[in-house]
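A single protein chain has been omitted from the complex, and every remaining protein chain is retained in its original position.
Here the chain labels run A and B in written order, and each chain numbers its own residues starting at 1.
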Amino acid sequence: MVASRETYGTEFETQDLLLNVGPQHPSTHGVFRMVLQVDGEVVKDVIPHIGYLHRGAEKLCETMDFRQGIGFMDRTEYLAAFNAELSYVMAVEALADIEVPERAQWIRMILCELNRLSSHFMFMGAFGIDVGVFATPFIYAWKEREQILDLFEEVAGDRMMYAYFRPGGLAWDVPHNFKARVREVLKSTRIGINDFDGLLTKDEIFRTRTQGVGVISAEEAIEWGMSGPSIRASGVPMDVRKDEPYLFYDQIDFNVASRTEGDVYARYSCRMEEMWESVRIIEQCLEKMPDYGPIMPEKMPRMLRTPPGEVYIRTEAPRGEYGIYMVSQGGNRPYRLKVRSACLSNLQALKDMSVNQYVADAIIVLGSIDIVLSEVDR
Amino acid sequence: MAVTPDIAPVATTDAPDIPSTPDVVEPATIPLVEPTIPVVPGEHPNEAPRLTPVELVPGKALYKQALPGVMQVPLDLVLAASRKSSLWPMTFGLACCAIEMIGTYMAHYDLDRFGIVPWPSPRQSDVMIVAGTVTKKMAPAVKLLYEQMPNPKWVISMGACATNGGPYTRYDRVLQGVDKVIPVDVYVPGCPPRPEALIDSFIALQEIIMEERKTTGA
Partner (left out) sequence: MTSDQTDSSTPVEAPDDLSGTIWSEVDRALSGVTVRPERGVIDLIVHIPADEVIGGLRRLKTDETLDFNYLRCLTAVDLEADGMDVVYHLYSTNKKHNLTVKARLGNDNLRLDTATTVWKAANWLERETAEMFGIRFNGHPDPRTLLMPEDMTDTFPLRKSHPLQEIEILQGEGMGYPEEGE
């Protein structure tokens, strides 16, 4: 029940309050500022202000070589850096018509899905904080995330900013015990996902808080250009991995997690189901991955040049569709690089989702879209 | 009873002789002893050992003999030690370094064992960890938050972007280092710095706090 002017009549002369949330606020995910126009406790209007982290990655990549630009793509989406690198590297390969060896593709798939797992763990923790469970899910989530980050450090050398993919394959080969290590990590990850399921999914308070809140319909979501788990929770089973398969996703058997309600609880449970699907995908990849083989094609030039042309490559990042639009006019650097960020398009629909709800609901709606500000602002 | 009239100011362990108590005690018959250290006149005859003054050894501090178990330290040492052991940083994560900062607070690289508890409000925090790139749009907010923190306050500039712009150093909408708007105490290099580097920076900040207690006001 939403209290409104009708319940207490118009004897009181009231005025709407402009409440400023951010840019520094414990529950916004980065420097994001929104101005809420509230009538009592009910939100009437949301005006988001972004741009506090605009760092000019697109402009700087125009001066960078094709290999130097990979580091910038990491920092654009820091929680799912492998997926960001993958889009960029696939764009260069499409322009220059480079064939990637099979083993490198399988390793890329495994690393991207592990990155999806670690990003969703971070979402679970941060979403728990938004809903009000202050620290327990966060610490559980980070315990699992640290296992995955340890594996990434063994493979790529860094915990977050990998710069491991190269146009044509990988920078260096994985360690010899890679498959055993991944299986070890998956064993503890399954227990971790189970713990989370038990902690939050069936909790009565959590359900009351999140069901029916922040609803967006399928038509509205398509109009706004949303993607990822946020649109799959509204009943549109749009997944780049199934619609336009890249890497070897057409040889793997997995389901697309989708719900119909379109509320915050649906987005949360979509992501939970996606974590289980990622575990399945990684297991199948481990079966099919060849043990030996090249990871870069035979003749890679020292200075990579691409013929003139343009391409738009899209991949499924944990937050939605991460697209790279690259225009090249010959030469060894992109002429124009545009990052199509999923979070920017998802964030446009924030106003439609949080109007006529309470202030606390607006916070969890923002948390459920799962934004990463450096992708919104680039 | 014979009582020695000349009692030295320190030293006698002999209790003054207790007169035997007849059934009726006349106060006038009990000889009064004039002590050199004022002693509360007792009412019960067994109070004498309790009322004897302490045997004081010359050359040792008075309070250590009279009150064993009490430590005397300089006040600035106490203040500096308590400040460094309970630094509460304001959660001010801007970009990718914020994720490593959060990872340092978590159970794997625990910062709580140093007394460091993240606190969202600037009014009750001691340290501001600027973790991430500061853009020119964000710089007024950084200054405002710094001014809202009460003294004593310190600033740790975490990562390459907060130090001097980092990888984005050629873009003109990025502030080339947060020390252009606020004073910084510790710089942590890295992109992003590992959690161990952040712990190292806190230890360096603790050493700074102990060092500067002599020069700045406590």
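The rule is simple: a residue touches a chain if its C-beta (ideal position, glycine included) is under 8 Å from a C-beta of that chain, and two chains touch if they have at least 3 such contacts.
As the structure is a computational prediction, the values presented were derived from the model and not from experiment.
Novice: If I consider the whole complex, including the chain that's not displayed, which of A:39, A:58, A:102 or A:195 touches that chain?
Specialist: Of the candidates A:39, A:58, A:102 or A:195, A:58 is in touch with the missing chain.
Novice: Hey, which of A:238, A:264, A:282 or A:296 is the one touching the hidden chain?
Specialist: A:238
Novice: From the list A:175, A:198, A:294 or A:307, pick the residue that touches the absent chain.
Specialist: A:307
Novice: Could you tell me which of A:40, A:225 or A:331 touches the chain that is not displayed?
Specialist: A:225
Novice: When the complex is taken as a whole, what residues of subunit A touch the one chain not shown?
Specialist: 50-51, 54, 56, 58-60, 63, 94-95, 222-225, 236, 238, 243-244, 307-314, 321, 323, 325, 327, 329, 335-336, 338, 340, 344-345, 347-348, 377-378
Novice: Touching the absent chain: which residues on subunit B qualify?
Specialist: Looking at subunit B, the ones touching the missing chain are residues 136-137, 164-165, 169-173, 176.
As a working rule, only the chains that are shown with their structure count from here on.
Novice: Just give me the whole-number Å value for how far the CA centre of subunit A lies from that of subunit B.
Specialist: 45
Novice: Which of the residues in subunit B come into contact with subunit A in the complex?
Specialist: Those residues of subunit B that touch subunit A are 91-96, 98-100, 102-103, 106-108, 120, 132-133, 135, 137-138, 141, 145, 167-168, 170-171, 173-174, 191-192, 194.
Novice: What part of subunit A is in contact with subunit B in the complex they form?
Specialist: Result: residues 23-26, 30-31, 51-57, 59-60, 63, 71-72, 75, 78-79, 122, 138-139, 142-143, 145-146, 149, 159-161, 373-374 of subunit A touch subunit B.
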